[in-house]
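Moving on, here comes subunit A:
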Amino acid sequence: MLVKDCMTRHPVVVSPDLSAAEAERIMVENHIRHLPVVEDGKRLIGLITRERLRLKAEDIGSYDVWEITRNLARLKVRSVMIPLKQVWTVTPNRSIERTASLMTEHKIGCLPVVEEGNVVVGIVTQVDLLESFQIMLGLPAKGVRVTVRMSDQPGEFAKLMRVMAEQKWGVMGIGSFPDRRHEGFYFAVLKLVGADEAAVATVLNDIPGQEVVDIRTVV
Partner candidate 1 sequence: MTQPSAPILKVENLAVAYKVRGGEIEAVQNVSFDIHRGDSHGIVGESGCGKSTVAWAIVNFLGANGYVKRGSIKFLGQDLVGKSPEELRRLRGDQIAMVFQDPMQALNPSMRLGDQMKEVLTVHRGISESEAEDRCVDMLQRVYMPDAANVMRRYPHQISGGQQQRVVIAMALLNNPALLIMDEPTTALDVTVEAAVLDLIAELRREFDTAIMYITHNLGVVARVCSQVGVMYAGEMVERASVERIFAQPQHPYTQGLIRCIPTLGEDKASSALYPIPGRVPPPNARPAGCIYAPRCDYAQQRCRDERPALRLLADGVQVRCHFTEEIDPGQWTPPEEVEEMVETVNGQADAATPASTNNGKPILELHDLRKYYPVTGGSLRDVLGLGEKRFVKAVEGATFSVPKGSTLGIVGESGCGKSTLIKTIIGLEDSTSGQARFMSFDITEGLSERNMALIKELQMVFQNPDSTMNPSYTVGQQIGRPMVRFGTVPRSQVRDEVIKLLQSMRLGANYYDRLPRQLSGGEKQRVGIARALASRPDLILCDEPVSALDVSVQAAILNLLLDVQREQNTTMLFIAHDLSVVRFFSDNVAVMYLGQIMEIGPADAIYRPPYHPYTEALLSAVPIPDPTVKQKQIRLEGSVPSAVDPPSGCRFHTRCPRRKLLPDDGAICTRETPPWQEAGDGHRIFCHLPLETLASFDPVVESLATH
Partner candidate 2 sequence: MTVAPQTIDVPPSPSRWSRAWDNLSLVFASRIATVGLVIVLLWLVLGIVSLFWTPYPPNSSLFTQNLMPNSTNWLGTDHLGRDILSRLMAGTQVVLLKTRLPGENGWVIPGGVAVWGVIGALFFGSVLGLNAGYRGGWWDQIIMQVLDALVAFPAIVLYLVIITAFEQGDLVVVFAITVTGTPGIARLVRSLALDIKTRDYIRAAETRGESPSYIMFREILPNARGPVLVDATLRVGYAIFAIGTLGFLGIGLPPPDPDWGSMVNDARRFIFVFSWGVIPPSVAIASLVIGLNLFADGMREELGRYQK
């Protein structure tokens, strides 16, 4: 799965000359936290977040309430945005794993997706990524979710797949993670359709060297 498959296309964008107050209104109305700031032809020049729009105590200083209002009204997106240099972006063809690692690494909630020339084509948020992973694991479909522990020897997984094929079960989603307690083993998580829980448990447990550690029917 690539970024272009999970990003939100046609994101709400704002121009740098918009007032900050207006930008905030747009974010509130649309329930979003990030707004790419673009110039002519959707070229990204920055990003604003709700945090950036919040007034900081040191800025307010000794202003009275009227001055604050006036300043706020004058404040343009251009002056509060995170400038392009400091914005992390991804291209639509990046894989979602790499994107996710970028986000976790830098602790960022949102990445504008740009094509060459920094043209914004979409935006990808943590929520988007989570959703993609859900889909990859077959969350939306009904079926049997089974976790199997197996060794990481080549051919081990093929055994499992052969059984699946024999039983004519459909695999909706697949995932794996290492078993931290047993070196050289890992867990495979499968979402199956067209099977019932009991049959799955018996058939899979019959595979030598593999063990069903968790099984549940998801609706």
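Things worth noting here:
Methods note: a contact is a pair of C-beta atoms (placed from the backbone, for glycine too) under 8 Å apart; a residue touches a chain by one contact, two chains touch by 3 or more; residues count from 1.
How were these candidates chosen? In short, all candidates are chains of the complex that A comes from, given by their letters.
On a predicted model such as this, the values are computed, not experimentally measured, just so you know.
In summary, of the candidates 1 or 2 that share the complex with subunit A, the touching one is 1. Of all residues in subunit A, only 6-15, 18, 22, 26, 29-32, 40-43, 117, 119, 121, 125, 127-128, 131-132 touch candidate 1 in the complex they form.
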